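Missing here is one protein chain; the remaining ones are kept as they sit in the complex.
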Amino acid sequence: METPFIELKGITKYFSRVIANKDISLSIGKGEVLALLGENGAGKSTIMKVLYGLYHAEEGDIFINGEKTTISSPKDAINLGIGMIQQHFSLVPRHTVTENIILGNKSGILDHTVLSNQVRNLAETYGFNIDPDSFIMDLSVGLQQKAEILKALYQEAELLIMDEPTAVLTPQEADNLMAFIREFVDRGNSVVFISHKMKEVMKVADRVIVMRSGRILGNLRKGETTETELSALMVGKDLPFLENKRRRVSEIGVDIKKLTVLGPQGHIALENVSFSIGKGEIFGIAGVSGNGQQELGDVISGLLPIKSGDILMDGKSIKDLSVKERIDAGIGYVHADRLTAGLVLEMSLSENMFLKNSFDPAWAKHMFINRKKLNGYANKAIEDYSIKASGNDELVKGLSGGNQQKVVVAREVDIGRKAIIFDQPTRGLDLGAIDYVHKTILAERDKGKCVLLISTELSEIFSLSDRIGVLYSGRLLGIINREDADIETIGMLMAGYEPQEGNTHES
Amino acid sequence: MSPKMRDLIVTTFLSVFLGLAVSGLMMLFLGADPLSVYGRLFQFLVRDKYTFADIFVKATPLVFTALAFAFTFKANLYNIGAQGQFYMGSVAAVFISLFLGGIVPGPIALLFALAAAIVSGGLWGMIVGYVKARFQANDFLVSMMSVFIALALMNYLLRTVLIEAKREYPQTDPILHDLYIPIIANGTRLHAGFLLAVAVAVLCWIFLYKTTIGYRIRVVGMNPVAAKFAGIDAGKIFVIAFLISGALAGMAGFTEVNGVQHMLVQGFNPTIGAEGIGIAILANANPIGIIFGAILFGALKVGGQILGQTSGIPSSIIEIMEGFVMLFVLISFYIRRRIEIRREIKKLKSEAVQ
Partner (left out) sequence: MINLISRAILMSTPLLIGATAEVFAERAGVMIIAIEGIFLIGAWGGFVGAFTTGSSFMGFFLASGLGVLTAALYGVLTVKLKQHQIVTGTAINIFIAGIVTFFHRVLFGVPLLPLTIEPFRTLPIPLLSKIPILGPILFTQSLLTYVAYIVAPFGFFILFKTSAGLVVRSTGENPESVDVAGIDVERVRLIVILIAGFMGGIAGSFYSIVYLGMYTSGIIGGRGWIAFAICFLGNWNPLGAMVGALIFGIAEALAIYMQSSGGGILPNELFIAMPYILTIVLTISRKRFNVPTKLGVPYIKEH
């Protein structure tokens, strides 16, 4: 058999709390697309970061073209022709595309014009429509990713490792990326495609390796396996079907009228958005992140000011209420960024449950916090939501992602007596936690609350929403009942095709 | 005792010991023998009641300035201006003391002086908080600059409005005896200000950890984004934190003027602001730990003075000892963290084997 391009043997890696990789052995051949499939936290990114020299493994070896090699830094990896496009781009937003690409690749005095042209030519070779002198922070996420890829190409990479590359792309942009991958591989190069999305993996990969809890559970050629088998390997258990009966709703709870909101840089984040959420209804907002979703959640909860339009709750305008007042009015908000916006990591579970209650006199007598009441409240949340913690005094930073999210959900669900906004509620969670959050969302709806579900996971939107709207560039394109919705239409809307125009899309 | 607590105590003692040891090495440059020097120092401290009590006298203002830094530190703010707020508190205390002396009965006047120091220091500190809240100014820089401005202001007042009747030196007249803070230990100059300091430290602890406002201050300090989402007004918190912080530093002015100096002169206690920061660091901004840290620094200061009197070692040895202790404590933070990480990895490896 031909010596594989790259081989990893027996790699084991620890972090201060977790065993991230246990005895991983795999090989990557030239001209092949290898997919690493697994849920969040399976260890897929970690093993590739070891290969890329970002992490040092505790045990194991790396072989390049049969020779044992030590990769102690990304510089070594780059010199060996390995490039990595990470989930969080390592670009400098305040610098230009060119500056980002030449960082580390050019020394001495810089002639910006010459270098810009070099980048431009490289971009054109691969059909990337990107201006080398534009600032990264002004580019769309899809274009930023192209800049990252260009950097690897500039460094003459023969292996491209891509970590969840389609997480931030529209379906059409994702297809674009797949086409690039095929072209790149046809030139004799290799790609490692890390993902948790089965459909894409089946579309683009030649071989699939399934990982779970830091171990390899399967290493199969695409033709030799099915989605069911892969799914079983990924999860290890069967997921019960989610009961979701849609009810007839008559009363409107939250009414968004012609809402226009400006973002922090002064650009229009939401434009003339109108929709309503009934009491006991889940309204799903689909769309690629960055199209106004976060601003929608922020403006309803009172963090962003309204430029024009109104938000009504139970028929009364709330647009002049402060954040505090909206919390009192019963609006809960599970923010997309739970670590920065939803929790204080260095505080205990109890203290985190107190986050939005600190102004409520029911919890404090003359400024003194009623600890017993607070601890009781926290204990109840731990029990009701099966939060795995050593006690209500455990620091939240010690909890797993799923349990942290449960704390946030428990709190917001309680605060949200009338309405709850969920923004990316299951991002980064394992399947068990995802299931739990979904059940909670449905339960809250059944209590008669207005639920706004914002998510980039279409499967989640489809399984939970009663009605679905799509946000594109700050505009709400179309509101569809769930039974009338299908992936193609939603995908078109997500890419900005207005309902009456555009070509039909072939899947 | 948890291993973490054990590490903390062991490394703190080790840092202090190493700090003193290396300072001792410095003494060699002066031809002195560190062992005999320290020996003599220890004898003095233990035998002489006056000297021993002086440790707490010196510790008193340090508790306040350390609390001042720690308080704003909890809100992720940097009050480097405690020295200046202390000056403002001193000015207010001495002014009220001179003004009310003889007119109002002693104890009442004393309370007024304390109140004046609190208000004066608090307002001076609040300026920084307001500027930060309103203009997003850099609190580090502004508070730092406010010290020099306060110093200039104090010197000006000492030369003009507050100057002694003789008009010979830039200092005030002494205050009347019934405006002295009462001594609590005969034969020493240990005054009730120390008890005030301890009480205030405990109050700070209660305020930060048991009240809603204290909670909100900590939230703003740990995660300003989450604070915003919780409806907490960060600007208000900045102002409150700096107000309290300045008031704390101002109290040091009261204890030093009414408890120790009994007047106001130029250039007194020029380092307690910075030392307060150092103590707050040692104690990781914990009010109870600050009491102990201040006593330690108080001991270093008294020790340094004794060394100067008995062994001819210059008083700058005090700053050297403080500096070395602080540096070793910083190193110990790092070492403790490494031990902690290694412990966790070992626990994982043993769990993995099962």
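A and B label the chains in the order they appear, each numbered from 1.
Just so it is clear, a residue touches a chain if its C-beta (ideal position, glycine included) is under 8 Å from a C-beta of that chain, and two chains touch if they have at least 3 such contacts.
No experiment lies behind these values; they were computed from the predicted model shown.
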Candidates B:Thr51, B:Asn155, B:Thr188 or B:Thr211 - the one touching the absent chain: B:Asn155
Option from B:Ala197, B:Ala230, B:Ile281 or B:Val302 whose C-beta touches the chain left out: B:Ile281
Residue of A:Gly108, A:Gly188, A:Gly223 or A:Pro264 touching the missing chain in the full complex: A:Gly108
Absent chain, residues of subunit A that touch it: 15, 53-56, 73-78, 84, 86, 90-95, 99-100, 102-110
Missing-partner contacts on subunit B, residue numbers: 26, 29-30, 78, 80, 131, 135, 137-138, 140-142, 144-146, 148-149, 152-153, 155-156, 159-160, 271, 274-275, 277-278, 281, 314, 316-324, 326-327, 330-331, 333-334
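Keep this in mind: only the chains that are shown with their structure count from here on.
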For subunit A paired with subunit B, centre-to-centre distance based on mean C-alpha positions, whole Å: 47
Of all residues in subunit B, those that touch subunit A in their complex: 210-213, 215-216, 218-219, 222-223, 225-226, 228-232, 341, 344-345, 348-349, 352
Residues of subunit A touching subunit B in the complex: 14, 16-19, 22, 301-303, 322-327, 333, 335, 337, 340-347, 351, 354-356, 358-359, 363-364, 367-369, 371
